[in-house]
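Every protein chain but one is kept in place in this view of the complex.
Lettered A and B in written order, each chain numbered from 1.
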Amino acid sequence: MFGLMPREDKFFDLFEVQAANNVTAAKLFFDMVQSWSLEPERFRRLQEIEHESDITTHEVYDKLNRSFITPFDREDIHELASELDDVVDLVQSIATRMQLFHIEKTTPELVALSETLWNATEAVLKAVTGLRDPGKTRRVLDYCIEINRLENAGDRLLENAIGKLFHGTPDALQVIKWKEIYEGIEIAIDKCEDVANIIESILVKQA
Amino acid sequence: MFGLMPREDKFFDLFEVQAANNVTAAKLFFDMVQSWSLEPERFRRLQEIEHESDITTHEVYDKLNRSFITPFDREDIHELASELDDVVDLVQSIATRMQLFHIEKTTPELVALSETLWNATEAVLKAVTGLRDPGKTRRVLDYCIEINRLENAGDRLLENAIGKLFHGTPDALQVIKWKEIYEGIEIAIDKCEDVANIIESILVKQA
Partner (left out) sequence: MFGLMPREDKFFDLFEVQAANNVTAAKLFFDMVQSWSLEPERFRRLQEIEHESDITTHEVYDKLNRSFITPFDREDIHELASELDDVVDLVQSIATRMQLFHIEKTTPELVALSETLWNATEAVLKAVTGLRDPGKTRRVLDYCIEINRLENAGDRLLENAIGKLFHGTPDALQVIKWKEIYEGIEIAIDKCEDVANIIESILVKQA
């Protein structure tokens, strides 16, 4: 089927660029919080990645609006591009909040959530890369299951983090800051699951 | 019209299961906060209901992706299933937060908001049940109006709850906890209105 539409390959190229950008951003964020290395250079790099992803996303929209034939449903293409872009937006925005909140140290909960997000972006990249090859449907669905598993793990990690945050008589200001950061990462992991859901739906329709 | 597509009845069966699950969850939550009976067994039951609803929702998606003929627009079916599922997700997530926040007593505002949510889920169940019967269009639209009325009532209850919460010099930590719980219930009521909006739109298109 795809052999007949070689020019539509471009969509898959762009999705892969987006998904790879998400891995780069999530990996960088994980490194920052794990080693607590918050050099301004790293925040700037995150902003660059976010900006590059923006440009790629608009390339998808543009190509979509100008194409008569698309490899799958127009809405699915739009939603896939939009949600892939949301992941890096969220990572960058959490990092900015960490700066604005003057967060002074990392926590095991932050490291665990960030690692799960990074793992989820890796699984999304594998799923997106497999999407162009009809022979890999089974494997792509397995990556989607893995993303669902990571999202569930993220939910448990968030509950644990919130539970610890509210334990005893915490400082309200610290609660405001950390709640937003923890929840932000969980929302980014949720977005990875949204991507997996669209991919599953695309594959079922092609079956 | 529906007589010609007997197999499509399955969609209506699944929507009714989802809507009934929402009533069960909202009723259980109302009972919990009214009598302040927070046995772990009840939280577990809420999680079970949420999990059952997940499975039903995915059954709708699956059936949708595999059906050539559907009783109404594919997108409307997807959105209806997705928003019915959101209601129980929200109820379960508010309950979990109540546990994590170590909430120690109920408030009249919490009871009033929970009762309105329960009433809204009841009206949604009636509207969804009437949807399969073309002769009940007028009655279904009346349930939708009732849901809109309950959503407006919920808005007023939330304003009242927030007003009381910020009255005087409250403890910031209590404000953080209760604000999230009150707003969570109002979002769940909003979701019931989203369901009513889709149902209205489906009925108008069929007219």
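Following the convention adopted for this analysis, a contact is a pair of C-beta atoms (placed from the backbone, for glycine too) under 8 Å apart; a residue touches a chain by one contact, two chains touch by 3 or more.
Predicted, not measured: the structure shown is a model, and the values here were computed from it.
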Query raised in the report: Which one touches the absent chain: A:Glu48, A:Asp62 or A:Asp133?
Result: A:Asp62
Query raised in the report: Can you list where subunit A touches the absent chain?
Result: 61-62, 65-66, 96-97, 100-102, 171-173, 176-177
Report task. Mind listing the subunit B residues that contact the chain we can't see here? Result -> 159, 162-163, 166, 169-170, 172-173, 175-176, 179, 201, 204-205
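Methods note: only the chains that are shown with their structure count from here on.
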Report task. Measure off the straight-line distance from the CA centroid of subunit A to the CA centroid of subunit B, and report it in whole Å. Result -> 28
